[in-house]
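Read through the structure below, which is laid out as structure tokens, and then see the notes.
Every protein chain except one is present and positioned as in the full complex.
Right after this comes chain A.
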Amino acid sequence: MARMEWRDQGTLLSVRKHGETSVIIEVFTAEHGRHAGVVRGGVSRKIAPILQPGSQLDLVWRARLEEHIGAFTVEPVKSRAAAIMGDRNALAGLNAITALLSFALPEREAHPRLYTRSIAMLDLLAETPAWPVGYLQWELALLEELGYGLDLTACAVTGGAEDLAYVSPKSGRAVSAEGAGEWVDRLLPLPEELLGVVTQDLAGIPDGLRTTGYFLTHGLAHALGDRPLPEARARLVDRLSRRQAS
């Protein structure tokens, strides 16, 4: 019988202890999606520092049968956590990204576009303080990839692309200030940051997170059996909202 084996690069999402010396890791790879496997000796002094959420790894997965959990051998490619460990907001961002990917992605299903976006987003955490704008775009990409995409290109009421200020919670489409009319109280905010604009003070980030959070909760999480969104996202939202308030 042919032995199952593949090689790919991926980013580490989570680590769990397995017995005394091994760990079970969950990675997000380009060609094999979210995939779990055992790393023998994963608690050793040599390997444990490599196995931090957000680390980029070169992976070889082997198993006797495809449905087996299998075992990984790992080589470090890039450690992202070390660069941001001193930055509490960026660290909260890393936790939210890895937790949401682990929460939302089906196992062993390739999502190459989302993989590319996620890698770029994780790198962005250490590159610019404006990363929350990128994070909002990443949450939109996550929703899009899993079938809950928003259409923020034109107003659902007037068809115009100007003055877009709201998002309809029902259709996920943008609504302009003019088109909102008497429904304005029932619409979700559409700050510039949600459209990818890097503003001076990033003041619209909390509103943007409120809007994406609505669709993550009522769309994605609802479809997954109304599971609560990961606590790590709530902590990020709380942190960024407090930063804007202060």
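Methods note: contacts are C-beta pairs under 8 Å (C-beta built on N, C-alpha and C of every residue); 3 or more make two chains touch, one makes a residue touch a chain; residues count from 1.
The rule is simple: contacts and distances are computed from a predicted model.
Q: Suppose you had to identify the omitted chain by its UniProt name; would it be "Sorbitol/mannitol transport system permease protein", "Glutamyl-tRNA(Gln) amidotransferase subunit A", "NADH-quinone oxidoreductase subunit D" or "Recombination protein RecR"?
A: For the chain missing from the view, the UniProt record says "Recombination protein RecR".
Q: Have a look at A:Gln52, A:Thr73 or A:Thr217 and name the one touching the chain we're not showing.
A: A:Gln52
Q: Of A:Arg7, A:His68 or A:Arg88, which sits in contact with the chain we cannot see?
A: From the options A:Arg7, A:His68 or A:Arg88, the contact with the absent chain belongs to A:Arg88.
Q: By the contact criterion defined above, which parts of chain A meet the unshown chain? Give residue numbers in ascending order.
A: 14, 16, 20, 49-50, 52-54, 76, 78-79, 81-83, 85-86, 88, 91-92, 94-95, 98-99, 102, 230-232
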